[in-house]
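Below are the structure tokens for one structure; questions will follow.
Note that this complex is displayed minus one protein chain, with the remaining chains in position.
Showing chain A:
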Amino acid sequence: MTQQIVLYPLLLQLLLSIVLMFCWRKISWQRVISIVGGVINIAVSAWLFYHIWENGTQIVQAGNWKAPFGIIFVGDTLSATLVLLTALSGVAVSTFSSASVVAARLKFGYFPIFHFLLLGLNGAFLTGDIFNLYVWFEIIIISSFVLITLGGEKAQLEGAVKYFTLNILASMIFLTAIAVLYGLTGSLNMADLSMKVAAIENRGLVEITAILFLIAFGIKAAVFPLYFWLPDSYHTPPSAVSAIFGGLLTKVGVYALIRVFTLIFVGDLFLQNILLAMAVLTLISGGLGALVQNNLRKVFSYLIICHIGYMIAGLGLFTKLAISGTIFYLIHDIIVKTNLFMVSGLAYRIRGTNSMRALGGLYAEYPKISLLIAIPLFSLVGIPPLSGFWPKLSLISAGFTAERWWVVGAIVFASLITLIIIAKVWAAIVWKDKTDFPKRLNFRYFAKLKLVRKTQMIAPVVFLSLVSLYIGFGAEHIQQVSVRVANELMDNQQYIDAVYNNNPKLNR
């Protein structure tokens, strides 16, 4: 029963998409199935997390083909944490979608594709084979491309073209990098690669391959010179779609970077310096970009880029403390960014626009909602004791220990800029007087929605805000998880041992 547990979240998502495809025309059924399935998925993912927390890294050899020849799935603490976070954001977004996405879009298979996207995310987090990782990336891209174009508005298609071109380019580079790596080592299994790459004499070739991976994942994660597609595309689809994109898609790139640069290409000073330089520039340019935007969702898109910098900085510093900071930030960021895009969707529903100049007067009309959205906004800044504070503490002190003053400076600068931006957002949408933005005809304003739909829009924001509060106030637990993940990542022998020797029952 528990032997295949690593695959259960994956299989559940696949099952859900198949069931949803059978109910292609029955939108109201799809809503219910998606939400109920999401709740079951939380339970399954929590079970997986608990199992891995208690028993250490678990593996499944698909088709019973032994590693390193078959495809294996590896669940370590990092994967399990991310799968759990995916489940939490997933259920929030499917609830939010069922109220905020219009039926015309839902009719064309929104929910099945959404669950295929979650399937791809879970697969990418759990696989232990680098080519299989590529395949999951493809599943993610194809699903996200459908989600971003669904509805076919002009702006949407324009954003989608930019999004798709650069992501396809990233996939090509990723595939090339895999080919080069396979040519060097003759293996695709990540644990096997870890040993074989370490034994290669010609470090120049290894560094080049690593750079290829860095560029491929860098485009996906939207780091400094490669991020231009993101702010141009994330504000075009419905906010529910932006929420899952903003919360999880770029983080898959970060996850892949973390995995590859802690397992396969380890301890190369040259690469660490490149990562640090990228991180510093990402922090600064993302922050400055967000400062000048007026569209709420564009502001949040630039903030995604800015905050990717924190995680890359931790990876570049490559000490136990820094990696634990990265992991903590990842956990905090997935929840908060998903929530923020849903908040922007809420603001859009209330006023009919996402322009910060036209928004305003939220506090006068909806004081409770205003207080609610204060939680994700100020968690993002990291006002203690909210969730963004703790990982920055780890990162800054790791930067001091490593005496990388530029990194520390950039982290502090980006935090300050985030504070300014969030203060601006808060003032613009909550405190400012109501503007005389004209009412749109035939627009489903929040006030006109049925109570069920209102609940479906508010409940996920409440839910994720509670998770954020837990991450802030229960920081001790999250820190415990992060430190354990950091220990596992820094000692990659543990991962290799798990792949080869663990679970003797499997080697029948």
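The rule is short, and it goes like this: contacts are C-beta pairs under 8 Å (C-beta built on N, C-alpha and C of every residue); 3 or more make two chains touch, one makes a residue touch a chain; residues count from 1.
The rule is simple: contacts and distances are computed from a predicted model.
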One chain is missing here; what is its name in UniProt, given the choices "Sugar ABC transporter substrate-binding protein", "Phenylalanine--tRNA ligase beta subunit", "NADH-quinone oxidoreductase subunit K" or "Na+/H+ antiporter subunit B"? "Na+/H+ antiporter subunit B"
Based on the whole complex, identify which of A:L15, A:A277, A:L393 or A:V412 touches the chain you can't see. A:L15
Candidates A:L7, A:L48 or A:L181 - the one touching the absent chain: A:L7
Could I get the residues of chain A that touch the absent chain, sorted low to high? 1, 3-4, 7, 11, 14-15, 17-18, 21-22, 24, 60-64, 506
